[in-house]
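With one protein chain held back, the other chains of the complex are shown just where they sit.
Coming up: subunit A.
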Amino acid sequence: MIELTDVHKSFGSNHVLRGVNLSVPQGESMVVIGGSGTGKSILIKSILGLVTPETGTITVDGKDVNKGDRDAFLARFGMLFQGAALFDSLPVWQNVAFRLLRGSLKKPKDEARDIAIEKLRRVGLSADVADRLPAELSGGMQKRVGLARAIAAEPEIIFFDEPTTGLDPIMSGVINDLIREIVTEMGATAITITHDMTSVRAIADKIAMLHAGKIRWTGPVADMDASTDPYVDQFIHGRAEGPIEAVR
């Protein structure tokens, strides 16, 4: 269970998170929606400890994320970054097996490579991409490699930051289906942040809408369309008119 209680985070005069409260039960796929610049990425970076909130608490299974053994804590997580964030200087297989080649989860090189190739296959990439550099891959392939890296160490919790941004609709569909399959198959807890409504419907068990630094609405994906919240209604239908200002 991931739990955020009254989390605040500012950058100078920009108050990004203004008291976020959110619970994500184990094994649930939560999608956080919201406009650009509303702090969705900061929210998951706060959970990972990449950003430290000024006030509020964030716990995973009751333990404060900023206390205790960081390596053991981070070993439970996998993350797909918006731009995939692959390491340019390493071949694809070493990117995927990065965690398996060093640290507490270290495995022999051959075994790590086999696992990397298996994970690449799981995301629909053949073994012949394993020795290529990330710069030699298309955007969609890079996203899939990022996804393979996120699941390589079989984490309990996976975060997806804008998984379909910059991809064509077909590749977006492929990535959405992969995420849904992997989360279901691994029984992982997932938080996805996106403003792509197709992704939301494909990936989510539950949705939370972040607006003005707070969770505006939360509920099961099936209830989203019937929501009477004008903010949710405007967002999911992509209307320029409504309570959310189009110019931010």
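Just so it is clear, contacts are C-beta pairs under 8 Å (C-beta built on N, C-alpha and C of every residue); 3 or more make two chains touch, one makes a residue touch a chain; residues count from 1.
As a convention for this text, contacts and distances are computed from a predicted model.
Student: If you had to name the missing chain as UniProt does, which of "Putative phospholipid ABC transporter permease protein MlaE", "Na+/H+ antiporter subunit C", "Helix-turn-helix domain-containing protein" or "Succinate dehydrogenase cytochrome b556 subunit" would it be?
Tutor: The UniProt record for the chain left out of view names it "Putative phospholipid ABC transporter permease protein MlaE".
Student: Among A:E54, A:D71 or A:E136, choose the residue that contacts the chain missing from this document, as touch is defined above.
Tutor: A:D71
Student: Could you tell which one of A:V60, A:M79, A:V92 or A:I193 touches the chain left off the display?
Tutor: Checking each option in A:V60, A:M79, A:V92 or A:I193, the one touching the absent chain turns out to be A:M79.
Student: Touching the missing chain, which residues of subunit A?
Tutor: Within subunit A, the residues touching the omitted chain are 45, 48-50, 70-71, 74-75, 77-79, 81-83, 85-88, 98-99, 102-105, 149.
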